[in-house]
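The other protein chains are all here in position, but one chain of the complex has been omitted.
Order of writing sets the chain letters: A and B. Residues in each chain are counted from 1.
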Amino acid sequence: MHSRRNFIKISSIGIGATAITGGAIKWAIGASSSQKLSGGLKSSPVWKKVPTYCEVCFWKCAGWAYVTEDGQIQKIIGNNDDPQCNGRLCPRGTGGVGMFSDPDRLKTPLIRVSKDGEQTYREASWDEALDFIAKKMKEIAEKHGPESMALFNHGSSGKYFTHLLNAFGSNNVAAPSFAQCRGPRDTGFDLTFGESVSSPEVTDIRDTRCLVLIGSHIGENMHNGQVQEMSEAIDKGAVIITVDPRLSTAASKSKYWLPIKPSTDLALLLSWIHVLIYDDIYNKEYVAKYAEGFNELKEHVKDYTPEWAYGITTLKPELIRNTAREMANAAPSVLIHPGRHASWYGDDVQRSRAIAILNGLLGSWGNRGGLFFKEGFKIPEFPHPEYPKPTWSWQNTLNGRYPFAKEAVTNTIIEASIPEDGKEHQIKGWIVSGTNLVVSIPLKEQLMKAMQSLDLLVVVDTMPMEITGFADVVLPECTYLERYDDLRATAHREPTLALRMPAVEPLYETKPAWWISKQIGERLGLGAYYNYTDFKEVLEWQLKQVDLSLNEMERVGVKKFARKTPVYIQPGLDHQFKTASGKIQLFSHELEGAGFDPMPKYTAHAQPEDGFYRLIYGRAPMHTFSRTANNRNLVALMPENAVWVNPQVAELWGLKKDQYVWLKNQDGVVSNFPVKVRVTQRIRWDSVYIVHGFGHHHKPLTYAFGRGVNDTELITSIKIDPIMGGTGMRGNFVTFIKDKPRQEAKS
Amino acid sequence: MKEELFVSGRNIPNIDPYLNIWHWQIPIYLFLGGLAAGILFFAGVFTILGKEHKMQATVKKAPMIVPFALIFGLFMLFLDLKHKLYFWQLYTTIRLESPMGWGAWVLMIMTPISIIWAASYVRELFPKWDWKFKFLYTFEAWVIRNRKIIAWPMAIYAVILGIYTGILLSAFNARPLWNTAILGPLFLVSGMSTGAATIIMMSKDHKERKIMGRIDILLIIIELFFIVHLFMGFLAGPEVQIDAANLFLGGRFTAPFFAFVVMLGLIFPVVLEILELNGFKVPIYIPAILVLIGGLVFRFLMVEAGQITRYLY
Partner (left out) sequence: MRYAMAIDTRKCVGCSDCVVACQTENNVPVGFCRDWVVEVVDGTYPNVSIELRSERCNHCDNSPCVRCCPTGASHFEDGGIVLVEHSKCIGCGACIEACPYDARYSHPEGYVDKCTFCIHRVRQGLDPACVSVCPTKCMNFGDLDDPNSKIVNVLKNRKFKSLAPEAGTKPQIFYLV
């Protein structure tokens, strides 16, 4: 089969060599060239302080970028007025300077061409690239309809391309963070409480008296506000209970660490529910007032005793009982943390339901120390004509599956991009913005097949990530430090507005996403949807509507507003949950109606064979997925990942600290690169642990290439959650290969 | 079981994984310093004892190489500096607590003394030498008249220089291998031994060689005693010092230490010299060169191994 889209492995074709505008880049590695910048003993030069909010992760902490006289970004500090970060950024935010000064950044638009039978990229002007995209999009619309254009996005830039596609006539917008990450959790809580736990989560960790972490490794995942609040909780003497097969950082600070056997979490949750109900220690008042389905639940968990759970989870019954009692003692100021990355084994919605039910029994939703009600500041949308109504959208690609998916499921859109005779809803073009699909999406074969069949693949990114190797057109976006963006109006404890404005002009030929979107839109005749010249006008208009000014926002960066709605359930007052009945659904009629278990049941999951170990993956506080693996400031902290191996296993295999091994999974896939071994007592003997985001195999990422191992290439066994399409990825097992394996031909 | 690691990826050049700030320049400097100290000490002592005419090489020939050794040593020290343009700052203050500072000042005093001493014998060894300037001839005459008086401070400073090469290391008690008071005397004796070896090599007088040979045997035996004492002290000390000692007793420095320093550098020469004194014909250069090699290797090993040892991590 002729593969029309070869992965272009370019080391350097003079990308950007001819196109450095906006000032030369003096980037210090080793030789620090500017004496006057020495924040040391000499007096600091006059710097500009520019408000922005961080884009390194979704928390979007507001901060100040300090710009030097010669146009460098010296440092980025948190904005003291921002309740999301309280003036303290996390290491990735502080290291955002590295994203700006990364020498491997995409610098000019690139167009795929065929040269001497080989496919490669050539630099192009913006006009050329944008004309090409518009032309192709028009063709697709004529042949198949505008709905055949899809968008995969992550981050602030997605909004502009969503607007473009909506104006174009397509609703097919997917964020991998749904089906690959938080989707099952949002669905589980939605089915129970009528709404999801949002992003950022409405967890009241600051005031909780008992924090239960099951499937959450706060401290290694650096959700800034949550880490800060956990620290406050520790100061206040809160009890922390962590359930993790590994001694995570949070587990090391917990009063109780439950070293659970992996994949058995539902058993533990059900037995906790059992103890709360049958020991009569659940929050009776709350349940009587706000929940329904209690009797069915009681009957359902009758046999899920701690003794039963012991046999499955290897956790002693007294431990299960004691921790349940701690939770009950602290109720309602108790929080079973909903977690974030919840796509594990394919029954993840049910597991999240169990967590939600547990919260419901303890009365944490709507109470201090549990889950609060969020409120955001309403900012009016900039006026534009109404979007055309698409004739079909992503729901049609579900083909009857995943009835509870409230957001697009990435894999169904990918599936719809593979041509089949007689297929009704065909996707022919993709825009990919801010997400490295090649590394983040499981079911690689399906992804590759889809990408090969597209008429158009546009990638918008700041870095030459792996996905750019498959694009027809690569558009270089500028970083968050070089552009205006929408006002941040996230809903959380306090309504706030945060401004992002450019600290410096975009480097090289990069452009902000709003500009790219507008340029494409205008070429498609959608100029009416972009009734402004500079995005600054949009901000000025929006702020004027709410009696604020851009000047003021530039001065303060963040504005806080008083809440208009209560943050907790008011004592004496009633509360209506957003479910159909207005009450918490301990028993889910919706699920029953769709043919699923109305209450979670325990199912056993696949276990590793002899000589194989479960691949557990997670985060490190100094990195964000694969995005920061090239950031020089952050790789100085963690240049590569390591595979955590229990000392007994290491002895069995003859593995030593800092030795490099290859990993092979249950389907025979061998990792591209070797990984360093860390022999540690923190991990169980039946599992290995790797931090996600390394093992880049795209050479233009000159630092990240070849460092560490990519866990996602070893994740080939996927269990799809039938309720909303989440892709469970923790059912993969690896073994060690000590000698360099023969390289297999890669397609 | 304890596992210790840097979470933040610390990997500073020359500091991690092991300290390696002082390279080959410092051991060479220490060796030359010890050698110079030894030669000048013997030159001074024998002058004081009035035995110049019997110990020609000791008093006249060997001190000729000392100025070159000291200047070369200083140059090594200069090469080791990483902020070279500011080297002159070394001579703007006297800091009594800094052994590095002592070194600078002691050398500042020794070098001129050694030059003067050597210069005063130049015309004896090289009759055609001409000072050209009258004041130099006057100065030379003065020195020759006052040699016995000059010999006193020279001998004393020579001892200070010899001990200093050891104290320089032992002042850094952050490095467990160097945190022992015996390093000063050890390096002094080692320096004197290398000095004696040089003198033996340079001397043509059989009687002189015999005397220096006997002195060298004594010095080597004392040095062996000090080394045993050094390791006994380590093994009776805190864990970090036991680990430091183990580098030489089973660790990676065991082979070079026992082969080059102990066997070739100390035991072989002393045996050969004893045999020689009892009438066996042994080429004189062999034990002398072995002692010199042993001394040099010893300093290399001490400087490198010392930087590897540490209190933490």
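We adopt the following convention: a residue touches a chain if its C-beta (ideal position, glycine included) is under 8 Å from a C-beta of that chain, and two chains touch if they have at least 3 such contacts.
What you see is a predicted model; the values in this text were computed from it and never measured.
Taking the full assembly into account, the omitted chain touches A, B.
Looking at A:5, A:48, A:253 or A:384, the residue that reaches the missing chain in the full complex is A:253.
Among the residues B:81, B:156, B:236 or B:259, only B:81 touches the chain that is left out of the figure.
Across the entire complex, the residue among A:169, A:262 or A:621 in touch with the chain not shown is A:621.
The residue from A:343, A:426, A:646 or A:666 that touches the chain not shown here is A:646.
Although one chain is not drawn, its touching partners on chain A can still be listed: residues 28-32, 34, 37-41, 43-44, 74-78, 85, 87-91, 94-95, 97, 218-220, 222, 224, 227-228, 230-232, 234-235, 247, 249-250, 252-253, 257, 259, 621-622, 632-634, 636-638, 646, 680-685. Take chain B: the residues that touch the chain left off the picture are 1-15, 19, 21-22, 77, 80-87, 89-90, 92-93, 95, 97-101, 103-104, 171-175, 238, 307, 310-313.
We adopt the following convention: only the chains that are shown with their structure count from here on.
Distance between chain centres (mean CA atoms), chain A to chain B: 64 Å.
Those residues of chain A that touch chain B in the shared complex are 622, 635-639, 647, 678-681. In the complex of the two chains, the chain B residues touching chain A come out as 1, 3, 5, 8-9.
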